[in-house]
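In this view, the complex is presented without one of its protein chains, the others remaining in place.
Our next item is chain A:
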Amino acid sequence: MEDDVPGGPLRRMSSRIRRVAPKMVAALASSDNREQAALARLEALESDNAFAEVMEVSSEEDDSLDGDGQAHMQRRQSKNMKRKTRQGKAMENAKRAPRTFIEILHDANLEALPRHVPTYLRAAVGPPSASARRYFCAVCGFAACYTCVRCGARFCSCRCQVIHNETRCLKFIS
């Protein structure tokens, strides 16, 4: 779990980049495609909207779009204005300061607390005692014995490899 806490690399990033999840940052810094794909994939499991993560890095466009929509809506529905404005404001604030939990955790500096204090970090279950990882084919789900050299995905047969190459290879890092 300690590995997941953003350390040095995050701090050196500009504030814009900091919005991207830490695993993604690690992935981008890594030269190994397979590692990148694996990390990005884990990160994607915690996202709310599949494509939002990509947008977040350049979200100015999105902000202004939203603002226009908001203004438009207010003009049209002045009767209900109080509510709309408040909701619009909430959505704007939400976009302006999207502090992720990882950032909040980082600022909380829990590592500085004495060892005996139970914290979020110390409650992490930790690695498995026997880590015999099983591999399932990314295409069909059955036991997989082959690995894609480009992205590290697993597949079970030539048929599945073809499908993988045609449709999904490197999807998580492009």
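By definition in this document, a residue touches a chain if its C-beta (ideal position, glycine included) is under 8 Å from a C-beta of that chain, and two chains touch if they have at least 3 such contacts; residues count from 1.
The rule is simple: contacts and distances are computed from a predicted model.
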- Query: UniProt names the one chain left off this complex as which of "Alkylglycerone-phosphate synthase", "E2 ubiquitin-conjugating enzyme", "Multifunctional methyltransferase subunit TRM112-like protein" or "Actin-related protein 6"?
  - Reply: "Actin-related protein 6"
- Residue list for chain A contacting the dropped chain reads 1, 3, 38, 41-42, 44-52, 69, 72-73, 84, 87, 89-91, 93-94, 98-102, 104-105, 107-108, 110, 116, 118-120, 123-129, 131-136, 138-143, 157, 159-160, 163, 166-168
